[in-house]
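The excerpt is restricted to a subset of chains, each kept in its original location.
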Amino acid sequence: MSKLAYLGPQGTFCEAALRLLEPDAERLPCANVGAALDAARDGEADGAVVPLENSVEGAITQTLDELAGGRPLHITGEWLLPVEFSLLVRPGTELAQIKRVITHPAAHTQCRGYIERELPGAVVIAASSTAAAAQEVASPESPYDAAISPAIAGEYYALDAIASNIGDRSDTVTRFIKVNRPGRLSEPTGADRTSLVAFLRDDHPGALLEMLSEFAVRGVNLTRIESRPTGDGIGRYFFHFDLEGHIADARVGEAVAGLHRLCDDVRFLGSYPRADRLPTQIKEGTADADFAEAADWLTKIRAGRA
Amino acid sequence: MSKLAYLGPQGTFCEAALRLLEPDAERLPCANVGAALDAARDGEADGAVVPLENSVEGAITQTLDELAGGRPLHITGEWLLPVEFSLLVRPGTELAQIKRVITHPAAHTQCRGYIERELPGAVVIAASSTAAAAQEVASPESPYDAAISPAIAGEYYALDAIASNIGDRSDTVTRFIKVNRPGRLSEPTGADRTSLVAFLRDDHPGALLEMLSEFAVRGVNLTRIESRPTGDGIGRYFFHFDLEGHIADARVGEAVAGLHRLCDDVRFLGSYPRADRLPTQIKEGTADADFAEAADWLTKIRAGRA
């Protein structure tokens, strides 16, 4: 049975994802993304499950930054989970009694419509996580009347869900990833994704265009690009890329090797099956067989046999 | 005398920036970036000052998202401010007594070295802002012994700085912007920046490469690019761009008009002097005079006179 660290405390969406998708795993809650990843790095856990991006909030920057530095970890899987917020109260509290609400600012943003409509006079206070908000409300002396949290947090902290699925959009999803210490890669499935981090050699104008050209020329589609600061001043960035295909694919390998030649450093973050199972669209001339045929042809030419 | 909304409460870096740079302005603290921008939109304030990005934390995504939606606002100025954290305590507290520290998670990250070194046993709790942390510590019944906050917060909340400039990096800066309701643009200075948001018509592979090509072909350098989720599911993004030059520059205007033709929507966020005063590098053939000469030539050709 594997042991997986996750972004805690108990009751986070991250735990919900983990329970749903790896129900048999032992779960190790960690205080933040960095701690969860370190647990995987150190061997305290076999791996870690952390959020990577949210369809409303965007990238989870701590995850991006923690994966870009420190000892390497590989993404080995991804899941897309709907984000559903509940309004959690101590048993007995009624809607009309709610004056002070606590939740994470992102949840506040995503439930703004509900709050204005149903809790017009309530004050909303920021917590460090939606699960921490529930934990806070669970205390009998808490100055807060309700928490906006995942339903799962209600179970842990013995709170009642006075309302469910109160987000302004019903289609919000979070993308979670599972990471492990580097090891043998999983086999390509035809519906894979590869994640990378690229550090520019020098940050000249046109550098991003050059990086994108490495992918475009080999027919590799990017599905996500994020710029992140290097820390060396405003205007200095490194880049996270998600792309279609597996590093074992010829076109992906050549593109990534090209990126490696272009950059100061490229960190491979893994090739893994896509959560949506959409097969990679392969542009004419860029299938593995096309690369193999071209390589044979080149070998013959170089040997003077063509 | 102008009145400027800012990201409060009193004692934030944002207020420090505002006090330093527009010392005569009346200051209106707001609970969050959205509230500050709305104050400017509604006329409650003449403008607003908010953070846009930080050299360590990256983009302030609320600012990006608030500027991309809602009634338009124009960036009219930018400033780069060093980020210097102080360890603030109630008068009389000594370093050895500090067991519980409160601060914003970003500040926690940036002061991790100091905390490990000087406060090895302390617990660090998350606040919604560094100024709110100071406000919290100021309360005599506070369960917290110290706040990591800007020095300015000490003044407001009558706290003592037991240590100054405790960030792990001494060169961290935040870029603040001033925004106003749309109006007459400032004149080009030769060292300007232009900010934009672009929403793709459809999110096909290569769309970003096409957008970058609009800039590259006109010799316009990008200084920042951020992808943000549209909210319509993982994998759907819009883009923030900062570019060198003023919208009044011929090459910038043509590039931005090209982007407008390529996209579903482009929102202009302003042209304004760069904080670093670095003059725009103009590639051969892309100065205003080159565009004017080419336009004259084209007019003659179309009239059959060349």
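Order of writing sets the chain letters: A and B. Residues in each chain are counted from 1.
Quick note on the criterion: a contact is a pair of C-beta atoms (placed from the backbone, for glycine too) under 8 Å apart; a residue touches a chain by one contact, two chains touch by 3 or more.
Remember, predicted model here, so these are calculated numbers, not experimental data.
Displayed in place are 2 chains, all sharing one sequence; the entire complex defined by the structure file totals 4 copies.
As a working rule, only the chains that are shown with their structure count from here on.
For the copy pair chain A and chain B, the superposing rotation over Cα atoms measures out at 180 degrees to the nearest 5.
Chain A and chain B, compared by their mean Cα positions, are separated by 24 Å. Listing the residues of chain A that touch chain B in their complex gives 32, 53-58, 61-62, 80, 105, 109, 125-128, 132, 169, 171-173, 175, 205-206, 208-209, 212-213, 216, 221-229, 231-237, 281.
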